[in-house]
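Yeah, one chain of the complex is gone here, protein chain that is, but the others are all in their spots.
Right after this comes subunit A.
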Amino acid sequence: MNETIGTRRLVIRLLAVVVVMFCFGVFVLPPFYDAMCRVFGINGKTAGAYQGEQMVDEQRQVRVQFLATNAAGMVWEFGPQADEMVVHPGEVGDMLFVAYNPSDQPMMAQAVPSVSPSRAAAFFHKTECFCFTQQVLQPGERIEMPVRFIVDRDLPQDVKHLTLGYTLFDITASKPPVAQAP
């Protein structure tokens, strides 16, 4: 009978591996992927709060370009007030984005940011962003949404041009949980 007890123990262990691997797929891989993206700036995920010196580097200038894109099915008019601006690393930059809901329904939107080139994304810090929350617009309503950012003083020397892009998604139907602050 030793054999059957051995088999039972083996099966329990193998089932445990199955459960562990399922949890690995669902609960470990996604957060791990997120962490990797944040650390390496993959997929334009921007860095967290600014930790560097609060000093403006007057010697360097960085062009920051703004892009606004509507995801498929999104009807809002959405765009920045200026296409680009020039900032010094360490300096606080401000930009306003305008959104207008031309439909006859109240709608909810979520903007997802991305910075390119991706190796510079980790040096781009947003201190205030409309992408931290979701926007609700009544029919015909127009809002101005601020973005406040700091370009890191440690930005690689050869990067002279950054693009901050936003893709605006219509989430009226799904109302997903609040996105994590990038």
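By our rule, a residue touches a chain if its C-beta (ideal position, glycine included) is under 8 Å from a C-beta of that chain, and two chains touch if they have at least 3 such contacts; residues count from 1.
What we mean here is this: contacts and distances are computed from a predicted model.
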| item | value |
| --- | --- |
| Complex member absent from the view - protein name from UniProt, among "Cytochrome c oxidase subunit 1", "Phosphoribosylformylglycinamidine synthase subunit PurS", "Vitamin B12 import ATP-binding protein BtuD" or "ABC transporter permease" | "Cytochrome c oxidase subunit 1" |
| Absent-chain contact - pick from A:V56, A:M85, A:V98 or A:V112 | A:V112 |
| Residues of subunit A in contact with the chain not shown | 1, 3, 6-7, 10-11, 14-15, 17-19, 21-26, 29-30, 33-34, 37, 40, 42-43, 71, 110, 112, 118-119, 167, 169-171, 174-177, 179-180 |
